[in-house]
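With one protein chain withheld, the remaining protein chains of the complex are depicted in position.
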Amino acid sequence: MKPVVVLNFKTYLESTGANALKLARICSEVAKSTGANIVVVPQLADLRLIASSVDIPVYAQTVEAIKPGSSTGHVLPEAVREAGASGSLLNHSECRLKLADIDASIVKLRELKMTSIVCTNNISVTRAAAALEPDFVAVEPPELIGSGVSVSKSQPEVITGSVDAVRKVSGKVGVLCGAGISTGEDFKKAVELGTGGVLLASGVVKAKDQRAALLELVKGVY
Amino acid sequence: MKPVVVLNFKTYLESTGANALKLARICSEVAKSTGANIVVVPQLADLRLIASSVDIPVYAQTVEAIKPGSSTGHVLPEAVREAGASGSLLNHSECRLKLADIDASIVKLRELKMTSIVCTNNISVTRAAAALEPDFVAVEPPELIGSGVSVSKSQPEVITGSVDAVRKVSGKVGVLCGAGISTGEDFKKAVELGTGGVLLASGVVKAKDQRAALLELVKGVY
Amino acid sequence: MKPVVVLNFKTYLESTGANALKLARICSEVAKSTGANIVVVPQLADLRLIASSVDIPVYAQTVEAIKPGSSTGHVLPEAVREAGASGSLLNHSECRLKLADIDASIVKLRELKMTSIVCTNNISVTRAAAALEPDFVAVEPPELIGSGVSVSKSQPEVITGSVDAVRKVSGKVGVLCGAGISTGEDFKKAVELGTGGVLLASGVVKAKDQRAALLELVKGVY
Partner (left out) sequence: MKPVVVLNFKTYLESTGANALKLARICSEVAKSTGANIVVVPQLADLRLIASSVDIPVYAQTVEAIKPGSSTGHVLPEAVREAGASGSLLNHSECRLKLADIDASIVKLRELKMTSIVCTNNISVTRAAAALEPDFVAVEPPELIGSGVSVSKSQPEVITGSVDAVRKVSGKVGVLCGAGISTGEDFKKAVELGTGGVLLASGVVKAKDQRAALLELVKGVY
């Protein structure tokens, strides 16, 4: 698989509604022009609009381990898929899930042929998440999220430790990393350390020039 | 205000995705043909599609008391409004909220000029919710939700008690009722008991003929 | 009722285990020597030990709206009462509860003849909480908690606004205030503004000399 850039739109106004669509189009154009593998992760309210407007993969920020029926206000995996998502983050540090719900959500996403990325906060939790056999784990030391200090530079041992731990548990689970990622060098370093790519948000979303920031990032590898 | 029918789509497959759009169109057509005041409450993933396809009001099933920024997986009120919602349920029995979050969500919806409906489970909680001055409270005895036994027939004293309690707290807060509502008679009785309308889901969503069920309901009052 | 000092032990090590017992004894002695009305609120693990060792009232930090049976890890009101608590905080800013659970917990505490104190964060939420008719509401502007800046000095209008709001809702509900309370002057001011007393924690628990700090506080009124 080509190294992936997973861009989490979070709930920034710079990536909400019309801004979300604009940013997704930038991502799509950069993916086309550079050959980069880019996934966008908008808010649920924007998911269908974006999925119907761009060719790159669109993931949900979370789904819930619920069945169709009486779950007002919750996120039904089937609804997310029908809206155009081909995958979902799970257990993001801003949306932590119970262990049994991560397991049930991975199983449900697998049934729906959707990609699952389980976010984790350290090597031990990465190993546990990998044991559930999602498509990817994405390790993000919480103290670095949104810090501007890149995990790939400042805590490379967390990345290599995670890669090693995951390999021992399963040959099928990919490893991403995140937290503080913003430059091409960060991305390159992450790939050199054995990951399949990076998960980031503010480094691009909050950049003065989102396209320039994304191009700068992508060019570290592509 | 004309008596309102608020139709909660919940997470039924019969009201998800393409089915949600179909049902919303039925609601819009029935509203037009009968003059009834109908509000649809789809899942978040379907909200924008429906809001851009029908003329009747579209509400969210919940919003969260968060500010723009780092809240991956959560429901930003601004995102919901930009997607086309003009109101939101809050504190539905399947999505109960903390007291302080109900308050903050009502304030935020008011700022965004969106309508708030706070669901409650008994007279005492109705009085508390009314003290927060949402646009509406919607009292739903939990044991009757989805039961097919109508609150307006089986527990009229909960409705009149709620109406009285709310009037003492505020002259501006409307009262709806729900739980087991499905027939025109249920709707009529609810209005006679002093409410501004009804909140329902399965009575229409799970009906063999959704249009017929909705027409039957609406004709109790319109 | 004599103005009350409700001392929340939180989960400070200075008020855990043997330290909790020591602090409760100080409170009991100060109550006796000054005639002050002091309530201690230790952690659940320390509750029975303290209740069996001192004569002043001992409250729980929270209870849960559960029935006896299958609720491993949760706080059964009946268990708390049997351990010696005569009341409980509810909805503390560090342990916010869902609206319906606050209501159910107040009802259960009333059945058990235990005192309920519902913590709130602003005038609007205070009014809502009062509508549930607990024995007390305790308004604590969250930004002042643990700040050392007293609510009674810096936001007297929140206190008087809360007192007014509660009086309109119910003649039976007392009002306390908290956040940043530490001196006798803070306590005196709170009482002058119409409250029945204060809720505090760090001002006494974290003081170098807990007894001296408590005496200084109490002497503002006693």
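Should a chain be cited, it is by its letter among A, B and C, assigned in written order, with residues numbered from 1 in that chain.
Note that in this section contacts are C-beta pairs under 8 Å (C-beta built on N, C-alpha and C of every residue); 3 or more make two chains touch, one makes a residue touch a chain.
This one's a predicted model, so the numbers in the text were calculated from it and none came from an experiment.
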Omitted chain's touching partners, listed by label: A, C
Touch criterion as defined above, residue of C:A79, C:V107 or C:V149 at the omitted chain: C:A79
Contacts of chain C with the absent chain, listed as residue ranges: 8, 10-13, 16-18, 43-49, 61-62, 66, 68-76, 78-80, 82-83, 89, 92-95, 145-146, 201
Interface residues of chain A (partner: the chain not displayed): 91, 96-103, 107, 120-122, 124-125, 127-133, 169
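To be clear about the criterion, only the chains that are shown with their structure count from here on.
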Topology of the chain contact graph, where touching chains are joined (line, ring, star, complete, other): line
Closest chain to the centre of mass proxy, which here is the mean CA position: B
Rotation in the CA alignment of chain A with chain B, degrees, nearest 5: 180
Centroid spacing, where centroids are CA-atom means, of chain B and chain C in whole angstrom: 37
Whole-Å gap between the CA centroids of chain A and chain C: 43
Chain B residues counted as touching two or more neighbouring chains: none
